[in-house]
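Excluded from the complex is one protein chain; the other protein chains are retained at their positions.
On to subunit A.
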Amino acid sequence: MRVLLAEDLFLLRDGLVRMLEAYDFEVIAAVESGPELTKAFAELTPDVAICDVRLPPSHTDEGLQCALAARRARPGLPVLILSQHVEQLYARELLADGNGGVGYLLKDRVFDAEQFIDAVRRVAAGGTAMDPQVIQQLLSRRQADRPLGGLTPRELEVLELMAQGRSNAAIASQLVVTERAIAKHTSNIFAKLGLPVSDDDNRRVLAVIAYLDQGR
């Protein structure tokens, strides 16, 4: 799998390249600034791009803007955004086109290589990987506002993991239950929240996040 990487801190860039290569990814370019990233997007065809939000020379949200521009040019181009902080504002912008193939994670998540690589693969496959912090913010805000239509604590747990973009199988292994049990929980959740049932995993996740984010 071909990866385009944009990260300005040498240590982190180097570490990410080594980690990705250890998991059999091919890093086709590892750039360190916004203009280089724009050029790379124009010239290369990565299967997934991993970008830091903040890049030189402006040290503003250049990485995010480059990635969004690239996705506008090639809808559905898988992009995983890394940042030292997560903001719902950015998450919303990333999810706005509804195309999937989007990830938004704290840099801390690279600590757990397995889970990080899983997120990269998910995004590359057109899925979603939202940082647990984003989802927690959405949930706590949502619950202060209006409780989530009588979900049981277990269903809330499943909802949280589902909103992060995990598949039923991944949720099942994390909660140590069978996949069938999770399938039952998810159909309950969809019924209670009044969301349309969809077979497509990614559509399902986007619907849940949109539901949590509404009414602001």
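Rule of thumb we're sticking to: a contact is a pair of C-beta atoms (placed from the backbone, for glycine too) under 8 Å apart; a residue touches a chain by one contact, two chains touch by 3 or more; residues count from 1.
The rule we apply is simple: contacts and distances are computed from a predicted model.
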Which of the following names does UniProt give to the chain that is not shown: "Glutamyl-tRNA(Gln) amidotransferase subunit A", "Sugar ABC transporter permease", "Lipoprotein" or "histidine kinase"? "histidine kinase"
One chain is left out of this view; which of A:Q115, A:Q137, A:Q174 or A:N188 touches it in the full complex? A:Q137
Of A:V3, A:A40 or A:V53, which residue touches the hidden chain? A:V53
With the missing chain put back, one of A:D47, A:D61, A:D131 or A:D201 would touch it. Which one? A:D61
Specify the residue from the set A:R18, A:R72 or A:H85 that touches the hidden chain. A:H85
For subunit A, which residues touch the unseen chain? 53-54, 59-61, 83-85, 87-89, 108, 111, 137, 140-141, 144-145, 215-216
